[in-house]
Every structure is written in C-alpha cells, then in structure tokens.
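Only one protein chain is missing from this complex, and each of the others stays in its spot.
The block that comes next holds chain A.
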C-alpha cells in the first residue's frame, strides 16, 4: 500500500500567545515562535505508519513551503516515514487554498501509484479545512473528510466520518483521499533510529518545472483570493467580578442573567 501524507508546517499554537499583537504599537510579536507539524497532520502520519506496518508499502510525506519546512519533513521521517518531498519554488509563494491544492495535486500526480492520500482535517494557522477536498477534486478521486477511524481490506476502505451529532460508516474503493481528526490515534514519538535516519535523509525538492504545473495556477498568480487588510480584533471587554459569599454571588449572577434577559 502506497500512502502519501500531506503535512503543513505551522507556528506552534502553544506559543501563539506570544503572537499577540502588542496593543500599543499594534504589531505582531513573532520572535521565538517555534514551527511545528500541524497537529492533525501528525495523526495523519501516524495512521499512515500503522497502515504500512499492517499492509506493507511506503509512506511518503509531502509539503509545500519555504526551505525551512525541511525540518517538518525530517521530523516525519524520524517518526518513520520512508520518503519526503518538498515543493519549494519562488513561484509557489503566496498561494491561497485553491493554488495550494492545485500544486499539491500536480506533485501527487507526478508521484503516481498511490492508494491512499492522508491529510489533517485542517491546519491550525488558517483553520480552513479546504486543501484536502480541493486536492481530491483536482485529482478527480473520491474523498472522505473528518475521519476518526479507518480499516482497509481488499483495496476497499471503511471509514468513520464525524458528523455534528453522530458518525457515519462509509465504504469506498481505493484510491481515496481522507482527512483525519485527532481521535484517530495518538502520534508516536520519533525513535532514536528514526532520528538518525532523518539526519541522513535526503529530502527531494521539486519546483514548478518538476511537477508540470501551469504557472498561472500556482502561487500568488494562481490565487483567487487576496488579503487586503489585517487588523487586531476588538478585545472583549473585561467584565465584572462578583463579590461576596458563594451564595450571594450565585444569587447575584442569577439576577443579572435574568435582568439582561439571557435567561
């Protein structure tokens, strides 16, 4: 079974408080924020590794981004991925989700010979959840989003898709694209052997020419959306701390909620 896992490097959310905009100067404080693999993508890698352990084959990790994304790909190799490909080209820069999914799809087409594509359900920096479904459409293969469990038998996949208030058990033939939630598994830590392997690993780097992409459909040029303004959200005003003994506070709260017609 050949599996391709798409991963994105994102700023570490645990540190994202540091990204707080300084209210006085209205600037972003971004120094010292570590870059990590998008947490859901770690679940996707883990699932890929487990499936490989069961059925054999190869796990390739694929990412588009600046040269420093090599670090994320090496981390994935340390976890156990076999190969890594980085899509890195000035022409890819500034891509929106449409251009990103087109570019990833071109690279996946070039790799060919895959049974399963695994994506995180969404990336925590942009939270769009749009790239997975986009790639499936560009490749013309079926997709199942928000999946918490998969089983594969005879080139047929059974997946549990998370809905708002229930789950859906679906079945389809491979190849297919699946986006995964964090319920799927607990990502493993890199092994010592893995880390050694990652250190020595050669990451394949592909540019525009290597993936036969239409230059008008990648990067900023291929993007349909434009960011025209960035601003600080209005901070919620600090409210009122109720005073007194617990039962006085409880009483006061009930009164306030009734007065303001919340209840």
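Everything below uses one rule, namely that a residue touches a chain if its C-beta (ideal position, glycine included) is under 8 Å from a C-beta of that chain, and two chains touch if they have at least 3 such contacts; residues count from 1.
In this section, contacts and distances are computed from a predicted model.
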Protein name (UniProt record) of the chain left out of view, among "Electron transfer flavoprotein subunit alpha", "3-isopropylmalate dehydratase large subunit", "Heme ABC transporter ATP-binding protein" or "Glycine cleavage system H protein": "Electron transfer flavoprotein subunit alpha"
Of A:4, A:61, A:116 or A:136, the one touching the omitted chain in the full complex: A:136
Residue in contact with the excluded chain [from A:50, A:71, A:182 or A:197]: A:182
Full-complex contact with the absent chain, from A:1, A:111, A:152 or A:172: A:172
For chain A, the residues touching the chain missing from this view: 11, 13-14, 16-17, 19-21, 25-28, 30, 39-40, 65-66, 90, 93-94, 96-98, 101, 124-134, 136-138, 142-146, 158, 160-173, 176, 181-183, 220-221, 223-233, 236, 238-242, 246-247, 249-251, 253-254, 256-258, 260, 262-263
